[in-house]
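Removed: one protein chain of the complex. Kept in place: all other protein chains.
Letters A and B mark the chains as written, and numbering starts fresh at 1 in each.
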Amino acid sequence: MAHSHKHDTPVETGPSSKLISLVAQFDDPHSLVAACDRAREAGYKKMDAYSPFPVHGIDDAIGIRRTRLPFFVLAVGLGACAFALLLQYYVNATDESPIFPGYKFFISGKPLFSLPANIPVTFEIIVLSSAFATFFGMWYLNGLPRFANPLHRLPMFRRVTNDKFFLVLEAEDEKFSESRSRQQLEEWGAKAIEECHEDLTDQKIPNGFRLAGIVFLFALLLPPALIYRVSGMTYRQPRLHVVPDMDWQDRYNTQTRGPNIGTPESPRYLFADGRAMQRPVSGTIARGDLTESDEYFRGYKTGTLPVSEGAGPSAQDQDGQDQDGMATGTTPEPEWVDGFPEEVVVNTDFLKRGKQRFEIYCVACHGYDGNGEGLVNQRAVALAAAGEAAWTAAKSLHDPAVKAQPIGRIFDTISNGRATMGPYKDQIPVKDRWAITAYVRALQATGIRTPQELAEANSATPEAGQ
Amino acid sequence: MAATVDFSLDNTHEDPSRRADLVLGGMTYGDITDNVAEIWEAGRPPKIWYVVFGTAVVLLSILGVCLLHLFFMGVGVWGNNNPVYWGFPIVNFVFWVGIGHAGTLISAILFLFRQNWRTSINRAAEAMTIFAVVCAGLFPGVHIGRLWVFYWLFPVPTEHLAMWPNFRSPLLWDVFAVGTYATVSLLFWYMGMVPDIATFRDRSKTKIQKFIYGLLSLGWTGSARNWHRYEMAYTILAALATPLVLSVHTIVSFDFAVSQLPGWHTTIFPPYFVAGAIFSGFAMVVTLLVPCRSLFKLERLITIRHLENMNKIIMATGLMVGTAYGIEFFIAWYGGVEYEKFAFINRAFGNYGISYWIMVTCNVFIPQLFWIRWFRTNLLAMVVISIFVNIGMWFERFVILMSLTRDFLPSSWGNFYPSLVDILMLIGSFGLFFTLFCLFCRYLPIIAISEVKNVSPQTLHHHGHDEHEHHVEHGTAH
Partner (left out) sequence: MHARRPGKITSPIVSLSTSYVKLVPLGLVIGAIGLGLAYFMSLPQGGLKRFSYSYLVTYCSLLSMSLGCLFFVTVQHLTRAGWSVTVRRIAEIFAMCLIPMFVLFLPILLPVLMQRDDVYQWVNAGWLAGDREMFREIKNAYLNPSWFGIRIVAYFVIWGMMAYSFFGKSLKQDKTADPTLSRTMQKSATWKMIIFAATLVFASFDMEMSLSPRWFSTMFPVYFFAGGVMSAMAAIILTAALLQRSGRVTDEITVEHYHDLAKLTFGFIFFWGYIAFSQFMLIWYANLPEETFWYRFRMGDSASPGWIFWSLLLLFGHLLIPFLAMMARTVRRNKTYLLFATIFILCMHWVDHFWIIMPQLNIEMGATDVLGGDPANNPLPFSWLIDVPCAIGMVGIYVALFSGIAADRPLVPLHDPRLEESLNYRNA
């Protein structure tokens, strides 16, 4: 930095300061190499050549030994390889550790420590570390950055980054003598020769810089200190709310007192009971919540619900199951509708909708054909056979018992579930449940009857692989 | 015939017994320095620079507004939705990363293969790489939704979370690959530039310039010992960057290829993506350098031969990409897997078939014009073709992504529609790219001055001189 401030005033290097080197200028790389050769032959050891670009053959001419940089990089690279593999092992394949435990979790069926999947990151870490080692190692070996260099004070030397070539003989060299060396340089074809003197200017970094540097270094300690302070602390507040969504709203909660519109001494509230929110008038139903029609919403004829149950068919499931998980015949059932309710118009579009919904919600167990051979069912049956799970096989929709069921009963099965099948009424809107029911009926009408028949029909299915 | 050609003015002439000059017009070392430094020393840049820079800044502000909008509203402002959860952001990401491959390819792979012509174009290409990677990193960066916990991407030890990233996921590999690539490219670019920044330092006129360029040049003197270690470090970095270039786009291709969707799994993806990346990267270099060359009067340094070579590489990589398209189709047929077959037929003739044909036209057919010499050497023609290539490469990633609209479950088929924010962000990313590139052109050396000097006829001429002497000796001996 020093040079950049006082570049224009080379006068400060007066003759009184110590001579440290002789700087000889050449016009082309070839005369530089030739001069270097001559200097080496003359026995000079402490010298260096300076050029705007790397000159071919100069290494031999001034006797530069091969740098050890590659070995350093190789060592760092191998270390990084070990580090990366250990890191991934520790992070994904262990979970017991006193501090910062690893995190074992299974993903896409891969082993916890799966070498093929760990190669890419390992490779990247090797390259990154080696690149850093190369970059910083090179500057370190070169003794850079060095901002105060007496050579930069010579105006002539500024062309070293442009079009001139320099040979510098250092005064420390045994063979060096000012007059003789100068004469030699002239012999070797130097176009100009200048003396480079010790830099006597104040090389100390200005106090302001020093203070700023110290403050900056201390400031650097702050983030790790803060992280250390907060690590392991428990917070009751959410960490940061950049996007507030609807977390904070100006409103009153349902069971709270309303705003006081009077004075603090004689409070008055908007409503007589003081509540912020009033309860609905008795006998009202919110828009869209009216489920009056039993045919449409529950699938049975109005008024046929057995009184003893009271809570509707859904309660039947929990109470009325025997050990097989099947609804027992003894439980009284309502009278199911055996046709579509008037709210529903069965046409092609409706069936298509039913097919689409069926393929989203039902095929996983019942299969595309409704034969009960869905992938989940196949897997669960296999697990159940191995004693690893309890499972009631999914029904084939072509089963005569299912085909005999009234439409309302099928609708009820979809809504409330049966055996291991869960209720879908919370996921599928009423109309879509009817659409599925219609599609189930359509499937049943296709003629494929049993899984066995289907297997025979598909007997040509090939095995994958060999 | 050869005798009528002045080799110091025209280097497109092909003569096996003679290497073409890479610097024309008999430029001396000083001329080369002046030619490059003039761009920076000029009081004010050319008017067109202001126009491009202004436009780029406007686009950049659009990007900024979009980012703020995204930040406060969440990723729902994009068109990403069931079934295409990876919409424009990943297309843009892969597009920009691909473009970012040319720089390192030119500076590392062509360096290892000792292609001297790379010296005139490598600095600008490396800068382009960095800026393209910045644009690329933007998209997955903002895609995470909750930006303020971005550090969860990295293996940071935390007690309260007790969780670590999943190292078996390609998306995490991406974090490491793109992060490493950006870092190494930056080191490579900066290290290569230090001697040239030192040139600027030594030509600085104001104190501020002297301070900044003095600081950035680290006190470089051009000592032979420094050069020796510098060249060794450059070679090592090149040797590291070469497999890195391969690995980055390989890992990007893994994002697509390890997915279990039919037609998404094809083992050729890694080399095919790398070839595609080089292809698009070179196209972008041509798009940028041809105007730069005219604007900053660099015709003697970036010669027609340089441009012709780049166009040849575009043609070659275009053919590689075309071959990969062909192999994919052949295997989709030969493999006999219906799903795979369907995925490919759908790719060409399905609901997004038009993008497939745009891709094939731009990537395979149009670059074939480079077989004709006129197209390889005509400035306007090559810029137009290179822009087509870039369009085609954007569509290539889009086409692969659109396989998602037709997956295994017909029930989950759907279509993808980009939102306005998607489109504005794509356009805005060009603003970011060109803003950075304009600043680079103005304030940093856009040509590797020291490297060009090393391969200029003035340096190489000496050999010819020697050779002459030998001939003379032999002549007298016989």
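Operating definition for what follows: contacts are C-beta pairs under 8 Å (C-beta built on N, C-alpha and C of every residue); 3 or more make two chains touch, one makes a residue touch a chain.
What you are looking at is a predicted structure, and each value in this text was computed from that prediction instead of being measured.
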Out of B:83, B:179, B:271 or B:350, point to the residue that touches the absent chain in the complete complex. B:271
If the hidden chain were put back, which of B:334, B:349 or B:417 would touch it? B:334
Which of A:117, A:154 or A:305 contacts the chain that the document leaves out: A:117
Even though one chain is hidden, which residues of subunit A still touch it in the full complex? 30, 33-34, 56-57, 70, 74, 108-110, 116-117, 119, 460-462, 464-466
Tell me where the left-out chain touches subunit B, residue by residue. 14-19, 112-115, 231, 235, 243, 246-247, 250, 254, 257-260, 265-271, 319-320, 323-324, 327-328, 331, 333-338, 463, 466-467, 470-471, 474
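Convention: only the chains that are shown with their structure count from here on.
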As a quick test, compute the distance in whole Å between the mean CA positions of subunit A and subunit B. 25
For subunit A, which residues are in contact with subunit B within the complex? 1, 3-5, 7, 28-30, 36, 48-55, 58-59, 62, 64, 66-67, 69-70, 73, 87-88, 91-92, 99-103, 105, 107-108, 110, 114, 117-118, 120-121, 123-125, 127-128, 130-132, 134-135, 137-139, 141-142, 144-149, 151-152, 158-163, 231-234, 239-240, 242-243, 356, 359-360, 363
Please name which positions on subunit B make contact with subunit A in the complex. 28-30, 33, 71-74, 147-149, 155, 157-160, 162-170, 172-173, 176-177, 179-180, 183-184, 187-188, 191, 195-196, 198-199, 201-203, 207, 210-211, 214-215, 218-233, 236-237, 240-241, 243-244, 247, 250-251, 254, 409-412, 449-451, 453-454, 458-459, 462
